[in-house]
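One structure is given here, and the rest of the page talks about it.
Excluded from the complex is one protein chain; the other protein chains are retained at their positions.
Moving on, here comes chain A:
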Amino acid sequence: MTEDSTQPGAGSDSGSYPQGTAPSGTGGTVHPGPGREGADDLVRLVDHHGVRHPNRHYDALVADVDGAALQKLYEDMVVVRRIDAEATALQRQGELALWPPLLGQEAAQIGSGRALRSDDFVFSSYRENAVAYCRGVDLADILRVWRGNASSGWDPYTINMATPQVIIGAQTLHATGYAMGIINDGADSVAVTYFGDGATSQGDVNEAMVFAASYQAPVIFFCQNNHWAISEPVGLQAHVPIARRAPGFGIPSVRVDGNDVLACLAVTREALARARSGGGPTFIEAVTYRMGPHTTADDPTRYRDANELEDWAARDPLARIATLLDSLGLLGADYSDAVKAKADAVAAELREGCLSMPEPAPSDVFRHVYSEPNSWLERQQDHYERYLASFAPAPQEGTR
């Protein structure tokens, strides 16, 4: 790789691919064309020092992002990081069975999530809680699954986002099918599917790209390459940068610095515009890093080097925007205090929503298996309800 060696940590974006197999110059938009800036492999508008780099292709896509908008993006990232920390705490306190942290992936999710229109539809995995935040989810709904109170947290049609998919990569097909439906409807909305580097090994993801290309479906494949699929490094999943696969399916692709919220916004906007105008699917590889464990049940110290984490901590998505805002004189005490107050309020709302969540009733176990009456299930439910009723206190003497 030929990344600028003056940047600390540069080169390790691709360093997880097996030695010698990562090609040089796989930059930016592989097809069709623009987006490569200098020797760097990635689309990057704000580097990890907080320096804004002009980009003759992508600047136009974020020309509207003024200081206030940048402050809002930063606030979003602070808030979702706080949501993540609060949920992790709730798990440690026994209020959640499990939690999948997104720590480190805030820019990829906020940058892409804030590019979407309300009538676009998201099909995500289970780590896209920041995207759900962008979609306007009720905060407690994020936790319902992890508290064990429901199999999913919300009605997908209220925020146009399917509830988290657990089967790795399965949702990419749903997004593609949804996008095929958009074509039939003559609409200009877009389906956006989120998945990780591990998912790219799944047949479903590859088949989704075949179908998306064949039908020119308005779908965005947003791959967060966070370098780890539980304990397996990305090099085990892919011998070339993942974005390079998409052109083989006939899908234009782009590698973006997934820790640069502005760049993520820009590339997603470009992909959305392509999809809305009949240009079909786009594959985005957002190169980021899962700074936490896979879930709260995981222990990454068993499989990854602490130095790697340090390298990525130096490329933190929040810190670079804070530095940039500071350099612009936009990180004053009033603003910082307001951001902190917002995060605190959201965390308090999340915690309250978690602790006050209504418990499901025993009979809910049978509900919604079918939308129509089912004789098998009715019989089992009837038996079980009579069984439960058999534990009711016996009538006291004299009451018969």
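The definition used in the following text is that a residue touches a chain if its C-beta (ideal position, glycine included) is under 8 Å from a C-beta of that chain, and two chains touch if they have at least 3 such contacts; residues count from 1.
By our rule, contacts and distances are computed from a predicted model.
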**Message:** Looking at what's absent rather than what's present, what does UniProt name the missing chain, "Alpha-ketoacid dehydrogenase subunit beta", "Oligopeptide ABC transporter ATP-binding protein", "Hydrolase TatD" or "ABC-type spermidine/putrescine transport system permease subunit I"?
**Reply:** "Alpha-ketoacid dehydrogenase subunit beta"
**Request:** With the full complex in mind, choose from A:54, A:203 or A:358 the residue touching the hidden chain.
**Result:** A:203
**Residue of A:100, A:177, A:280 or A:300 in touch with the missing chain, whole complex considered** = A:177
**Message:** For a quick check of understanding: of A:185, A:299 or A:397, which residue touches the chain that isn't displayed?
**Reply:** A:185
**Message:** Going by the contact rule already stated, which one of A:55, A:163, A:200 or A:268 would touch the omitted chain in the full complex?
**Reply:** A:163
**Message:** Using the document's definition of touch, tell me which of A:56, A:302 or A:368 contacts the absent chain.
**Reply:** A:368
**Asked** Residue-wise, where is chain A in contact with the chain that is not depicted?
**Response** 121, 123, 150-152, 155-157, 162-163, 167, 170, 172-185, 191, 203-204, 207-208, 210-211, 214-215, 367-372, 374-377
